[in-house]
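With one protein chain held back, the other chains of the complex are shown just where they sit.
Showing chain A:
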């Protein structure tokens, strides 16, 4: 048929195909509906068509927001909501609104505003995928935009300080997770046995919270107390993205930690050995002509600690 559609989006890590919630939503929907998408992860930001990510390019058409991209895919007959009733379609819109109002502010905060998370994880990760010199400017800009959005939409009075706003958005996000968990119950997907648009959006928002290893993880800890949502994410990753869960956290994290421990032990042993050798060298005199005496003294030096030890 026509040339395949190309999606440009942020790449992935920690077992996810992408770290960016919107990119992940579009990728998940494409998998669910069987749309043939060639996914390009952005490594050179200058080449991204408009700077809005994710971006779908099909022949000459360029589309940039997830809702519009999904609409376009539906018009191309890649429709994951084919079997939904009218009421279920309405429920989809309502739950997506819930996600955007209640969960997105906390997600943005965890990634872009929380200082420890931003400095140790988000900024280095994004900076490594953007070409210099944009890598110095763009992560900061994304962080400022996230903070702006949070303050403008949730920061009105009586919440006057950032800490109060933060407390409120995390409360709302935890409530939203609880509601999603109750709605999902024990089913595999939100509407029966096949995944739909709502599953794509929920997956897009939940998976980064679930998988990315941040220093400050209150939202992740809350999510891990809702096993049906964790199972939901793992299912989709295993079935649609062919990334095995076992290769990555938490088992992966454990093996990484064990390896790190072993490495540290080896390094410690080596440094002990080096110190010992240093001690020996210092005790023995340094002048070359006294080679023989040096050796004797070294032997003596080695011997003397032993002598000292024995009573």
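Everything that follows uses one rule, which is that a contact is a pair of C-beta atoms (placed from the backbone, for glycine too) under 8 Å apart; a residue touches a chain by one contact, two chains touch by 3 or more; residues count from 1.
Just so we're on the same page, contacts and distances are computed from a predicted model.
One chain of this complex is left out of the view, and of "Hypoxia-inducible factor 1-alpha", "Carboxypeptidase E", "Secretogranin-3" or "Metaxin-2", the protein name its UniProt record gives is "Metaxin-2". Within the set A:120, A:135, A:153 or A:220, the residue that contacts the chain not displayed is A:153.
Remark: the omitted chain is touched by one listed residue; of A:32, A:78 or A:95 this is A:95.
Note that of A:65, A:135 or A:188, the residue touching the chain absent from this view is A:65. Touch with the hidden chain on the side of chain A covers residues 65, 86-87, 89-91, 93-95, 97-98, 100-102, 145, 148-149, 152-153, 156-158, 179-180, 182-183, 185.
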